[in-house]
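Every protein chain of the complex appears in place save one, which is left out.
The chains carry the letters A, B and C, assigned in the order they are written, with residues numbered from 1 in each.
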């Protein structure tokens, strides 16, 4: 019988988008059960949400501090916690979780400052705990195929990278309507330094890093706030020079009317190129020098093991966002079990984005904001 | 707190494709728990599979008859059973389930003969039990949008329908290798009268019926068995005349190399047209007379309530096959709860394909086989 | 210096669609000059049109009989004539042209009856004159690539063919408005036996024959006239059995709202498959058993010589309908020059559809109409 874990959730109460996503992503493979939670910003709402989710009253906590204190004293304490609160609270919650000995699944972007992320990383290493960050787009099988091909040298030396994350849902002044998702994302106190940059630009940055493993040496960013009164950027463009001599262009925008969740990646090497688009995630287009382009598909021929193990159903039966998200949890659960038994990490576990990836993401935002303020190129280090 | 159900599964042991799909589809929304099973063809294998799935030993049954007898005597008896065995056993299992008072979720095609399906339908009605059939493609939000638009008259009187279900996985002699999925599908004793026709043609027929609600008046079918030695059709083409005067072309094939799971629907009315393709399920293309074509998307503007309630995550975050399958279970669970409480069926429940739909699908296969044998048009009635 | 020819045109006066297409197709490569014409249905209109096109008054003929008589007596007589009149007049015009010793480019469908086409074919052979039919879609480079691959055996034995030609422009009662293109197409006296079948179905039939070279052994057709009062079919579906055991489905419709000029071809063999779509003519998708699909593009790698010589500009610079049409004329001009000098036909010339192809197309319409009347399968022979 497959080993099952239990987990607790901080945030993700009624009406929260990402908390439900996390729960469904876990449910999909049914390897962990939600048994505890501090789900909302007030004890009342937390308990109400916990009741709706069927949590036992004694594990329906009013505040996260309570959860950590009480759970850490239970014999059947949760195996890990998922932190799905707004950005500004990630750091104190994750810190307390780690200090109490819990493995942590942290929503992105990890923290407000790169120092905070670095501190969490150190704490996790010191306590030999997992602290992973749900850069969920890395969970797509064809993203993992792309990674295997680029890192295996199939495209040669990488010259040019285009990463885009374009949405349109903040094209109007949605925050004025009090829409919950919009409100905190445009508030510097809660969202952090970056608007679109932090919310989605970091996904694009992470995708480049995950797939191509390139180090940014310097960058020049240009940020705009197109909707009047918006304090943070709702549109960002970044040119990057990589350590290998390659060049990248990353754009993230939330004011592109007509774009749903337009995350895409194009990588051009001196031997070949790839194209991937989150809205058609089961396809990966590959074009090698002097050959016709081929389309790799999830479940199809010629896939690397990392792509194969990340797929649940056959070719042509679409998988989507939740399935990719579930792969992060699969790897996280594998990691926890491996740590418990002192065994080697599975392939699935090795693919999980870590707090170190989260730290790099936050630093990316910091560097972009610095560059935009100076209106000049800045170096990464 | 949301009401949770329990269920048992017949078939779906280790290595079975569709059983796991059903379980994941249920897990996704986490409204029912698998607690009993008769999962394989032998008692030993059944218990092994049950152990791997974490079922309690006393509910890990060796044979389906045992499951029905014992479960029907328990106070905490399962609320429903999912029947995911090869086609030839659907009828006796479903019959026994209904006779023991269990609601039934039946994999398609419902039965071997339309008489069997009619009998199950009557039995279910007599006992006021749900007996639904997992024509899972009807679960896609944009298929439901298509249905709402066609049935609401937006495309006008329907003139022409193209339904295709093209796969390539049986292009070679896969059954010779003993591949489990291939073997039973090409065996008339297990699969029934139809090969590709029964396995996937019935999905296409159901999609036409679900979306457009057209009655077939007569049809002319042409069946081929392209792979040498294959007893059943691996390729079928059917021309249909509908009661409203419209005409349809339905093709189903499993020898189309390069096709993954190519189910598509095109409907042309005298006011407008629609296009839908299972491999890009989140999109529905609509073209009205003298206007530019529009693309409706899951989560996007202008959707009918039936489409809205069938979606879990925002526009641009792809949903897929499992999510659509999960919608069938959502409706089935709603149905069971409504029957229990004597309340009205929810919208979700009303969309669930029934055993009557299953009966029509089996009759479709029967009529096609008859037409192909006679090499002539046959009438439906 | 490249050899230039002169030609005359019958039909194609002011307001005619296809005449202008023919002229542009010739102009594109600038190897023949229009110098004579009998362009319209009345002498007055003919001369007016000729004036607008800059023809010399003495070669601006009022009637086609006059053109043939006078041109045949000139020393600088035209090298060939293009016949672009409505269908009903093709036979007498082409016959007289051949009798007067002129090479003929004939618009499709060639004639009203297959006997007429056979007679023209015999006449052309007897006089060693070219009589080609502008099945213009065979001029696309990627169609020629498809032909080379299928005929070269790359896809193996052909099992299934899908040919579609779907348009929407006759979805309403356009003929009631007196629109010129619509009016003659729906008039049995002018269009012949077939409506959509003759106008566009023959293009689809020809495409199958050109690419795959399969002989139809028997067929079953279903014809509809959806727009009230229309005497000819505006929608046709045909199932065909080929001599090699393969099966085909051909559909042609002019009432599919939202379809522009939707001619497409899919061919599935036991080694691989191809997909081609006239609205994206520069691409040919190929999928071989157990391999990822490849996209061949005009001007790209791996093309057969027949595709290479049919392209004028580099990959990525779209070519279209006129360029494909021009390739028919290139081959026709090559043919005439080869006949004049008694030299071998060029590759380009060998690809030009002949009156024998036209004869087969007309026979296809005849057989389909017969089958639809009988509502039964008919054999080809």
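By definition in this document, contacts are C-beta pairs under 8 Å (C-beta built on N, C-alpha and C of every residue); 3 or more make two chains touch, one makes a residue touch a chain.
All values derive from a computational prediction rather than experimental measurement.
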item	value
Per the touch definition above, residue among A:27, A:251 or A:315 touching the missing chain	A:251
Which of C:248, C:281, C:331 or C:361 contacts the chain that the document leaves out	C:281
Residue touching the undisplayed chain, where the options are B:4, B:291 or B:373	B:291
Residue among A:15, A:153, A:172 or A:213 touching the omitted chain	A:172
Hidden partner chain, residues of subunit A it touches	159-160, 162, 168, 171-172, 220, 222, 224, 226, 235, 237, 239, 241, 247, 249, 251, 253, 255-259, 266, 268-273, 275, 285, 287-289, 293, 375-377
Missing-chain contacts mapped onto subunit C	1-2, 4, 17, 20-21, 23-24, 27-30, 51-54, 167, 169, 259-262, 278-282, 297, 299-300, 312-323
Residues belonging to subunit B that touch the chain removed from view	290-297, 300-302
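In this section, only the chains that are shown with their structure count from here on.
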item	value
Rotation angle superposing subunit B onto its copy subunit C by C-alpha atoms, nearest 5 degrees	180
Geometric centre distance via CA averages, subunit C-subunit B, whole Å	43
Junction residues of subunit B, two or more chains touched	259
